[in-house]
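Missing here is one protein chain; the remaining ones are kept as they sit in the complex.
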Amino acid sequence: MNKILLVFALLAAFAGIAAAQDPASGPDPVAPKDAIAPRAGVTIYGRLDMGLVVDSGPAGRSVRLTGGVAKGNDLGFKGSEDLGGGYRAGFVAETGYCADSTTSSGSGTTSPPYCTGSNFMGRGTHVDLYGPFGGINVGRQYPVGHSYLMLVDPFGGGTAGQVLNLADVSGPYVSNAIRYMAPTLGGFNFAVELGLGEPSHGSWADGRENGASLIYGSGPASVGLTLYEVRNSNGFESARRNVLLGGWYDFGVVKVHAMAQRSTGHPTGVALPIDVLDLMAGLTVPAGAGKVMATYTHHDDRTSFADHGDQDAHQWALGYLYWLTRRVSIYAAWARITNQNGGKLTVGNPSEHGTGNESFNLGMAYDF
Amino acid sequence: MNKILLVFALLAAFAGIAAAQDPASGPDPVAPKDAIAPRAGVTIYGRLDMGLVVDSGPAGRSVRLTGGVAKGNDLGFKGSEDLGGGYRAGFVAETGYCADSTTSSGSGTTSPPYCTGSNFMGRGTHVDLYGPFGGINVGRQYPVGHSYLMLVDPFGGGTAGQVLNLADVSGPYVSNAIRYMAPTLGGFNFAVELGLGEPSHGSWADGRENGASLIYGSGPASVGLTLYEVRNSNGFESARRNVLLGGWYDFGVVKVHAMAQRSTGHPTGVALPIDVLDLMAGLTVPAGAGKVMATYTHHDDRTSFADHGDQDAHQWALGYLYWLTRRVSIYAAWARITNQNGGKLTVGNPSEHGTGNESFNLGMAYDF
Partner (left out) sequence: MNKILLVFALLAAFAGIAAAQDPASGPDPVAPKDAIAPRAGVTIYGRLDMGLVVDSGPAGRSVRLTGGVAKGNDLGFKGSEDLGGGYRAGFVAETGYCADSTTSSGSGTTSPPYCTGSNFMGRGTHVDLYGPFGGINVGRQYPVGHSYLMLVDPFGGGTAGQVLNLADVSGPYVSNAIRYMAPTLGGFNFAVELGLGEPSHGSWADGRENGASLIYGSGPASVGLTLYEVRNSNGFESARRNVLLGGWYDFGVVKVHAMAQRSTGHPTGVALPIDVLDLMAGLTVPAGAGKVMATYTHHDDRTSFADHGDQDAHQWALGYLYWLTRRVSIYAAWARITNQNGGKLTVGNPSEHGTGNESFNLGMAYDF
């Protein structure tokens, strides 16, 4: 009870500060909100992307039309409200959806019900507070490491060329999460996040996810170090840890990208521990109102077991993106993975795992 | 066939009346609607609410981030159209969604797929007709008794402090429902509703829900009597009946609330008949641009069985709500239930049942 009274006191103090900052905007006490504020001010945005996908592999060829090939299809609602004194509140509610088909026949192409996200509003959905202190987001959101990986990858984490084909992240969203982003200081951005599990009781560390990123940016250069970690359900050890070091330098005629990610741990449901080092080098070359992208990624499997040696792999990827207008783009991409020692890594895209070790995409997207 | 011809005749007559009321707005006969009316005029609204929930109870502590703690998260679409002659048509389509996580690990925290509602557009979704006769809503909607309970409860049916922790309503929405609201007469509002089941054949009373409310309001005072009733699938008897008498008086410096609800019947799937009387007394005290809320609720279990005595309980609740702006609010709430004779009532919130008999909430909400 003492702690609770303390929190109430802190909250009252916070309310006092906020009221002092913005006395003019305070509503009548206890007035029902609807009586004084007509609802308005929500922005709708999203993307509809459809592409032809041609997968090739040992099992044969698969020709499909797929939604969200270059970037997952989404529909979002967002808004922002000035709180005065340099403070601002906001919200984002974003759902994935399937534009191609609502079912999947092949296990290799299985999509979750919302294609990119396992539920309605299953993509980034959070309430936000920004101010001189930085920013806080509360809800479901990208791991900060995943966000930076998508910037480092010349393909932006999309199409067959995505580095994610090799450098897996075990789920791009962190639920029940709170993220703090510090203000930019001397070119440095620091963010930390904590994803609480959904514990009914017992250790509240069960299934907890942690993340952090430290990113330096200056003009054409960026370099970042990020961490992602998920706890086993017993709460005692890291089930998976991703440490990423990456960045880019934009020379104008060409932008050079590089990334190293080490993934270790023993994820729940996986038979054996993992220990993988992914190394990516890539280029982006402006070409008219578009760009050419290319990457080479080496997947160094550092485990070795009785029944097979280490399953190293590497991927070559080549792509082209062209903006017809600011909203409408067309793209083509190709990637091939060479697996070793019976490895089964496939070339997929943000909406599908893919069915073979080689894939070609050709598509069009409308960002609204 | 005779009945059908009669209905057609009545409909034609109604159409004639409507045409007479608004001759100018009638479209060309048989013209396709799209050709003459560009689509427009839909309002989007909703809420994104995230809170920290700390549950305590015999099984231990649970610390979680939860969406929709003070009020369920929703996204809605609505519109209104003048029919002339004092008549107006409208629609509301509202869905719940999960902002925290898309799955639930603990049975105590289980949420339906849309967190507040078991399907897309699973909250209030109805087409409306208003006029001098009053109003008719057809579709899925709140029981009128539940709507009034949320007004009588100082917590508005939200946060840990909700009176619904004790005074359960077995589902806040009535599907397949038609509601009639009479015009206000001398301060009195009367409404009645009928929720048809989904019968494939046989008695169309299967699963039927009935509701009614009579509410008197004048300046600072309100008092209401409401009824909710659901029929067993055999159609012969009431499976559950809630009778609520409640109201408030606003003295300015403090608003006083009181409520009594009797729940009786033998709901499908429940082993034993229920007979419960819930008595709530509460206060709302304006405090700056916010308010303090407090309630005491006594749960009088009027049944007694061989294996246990009556499972009475009571709940203390305290909360604070502060509006940072007309759209953005912060809140804190605490509630504790004392169970007797092995009762297992938990402190939850609109989106979760809760995992313990005590809970603390701290959160922020954005109404858009």
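As written, the chains take the letters A and B, and residue 1 is the first residue of each chain.
The working rule: a residue touches a chain if its C-beta (ideal position, glycine included) is under 8 Å from a C-beta of that chain, and two chains touch if they have at least 3 such contacts.
Just so it is clear, the structure is predicted and the values come from calculations on it, not from any experiment.
Enquirer: May I ask which residue of B:Lys71, B:Arg140 or B:Arg240 touches the chain that does not appear here?
Expert: Touches the omitted chain: B:Arg140.
Enquirer: Among B:Ser56, B:Asn73 or B:Thr125, single out the residue that touches the unshown chain.
Expert: Per the contact definition at the top, the residue touching the missing chain is B:Thr125.
Enquirer: Quick one: which of B:Gly72, B:Gly158, B:Gly207 or B:Gly224 touches the chain that's been left out?
Expert: From the options B:Gly72, B:Gly158, B:Gly207 or B:Gly224, the contact with the absent chain belongs to B:Gly207.
Enquirer: So that we can see where the missing chain sits, which residues of subunit A does it touch?
Expert: The list for subunit A reads 43-46, 48-50, 55, 57, 59-67, 73, 75, 95, 97-109, 113-114, 120, 255, 284, 286-291, 318, 320, 322-328, 330, 332, 334, 355-356, 360, 362, 364-368.
Enquirer: Since one chain has been left out of the picture, which residues of subunit B touch it in the full complex?
Expert: Missing-chain contacts on subunit B: residues 4, 7-8, 11-12, 14-16, 18-19, 22, 25-27, 29-30, 33, 36-37, 39-42, 44, 77, 79, 81-83, 89-91, 93, 95, 117-122, 125-127, 129, 138-140, 175-178, 196-202, 204, 206-207.
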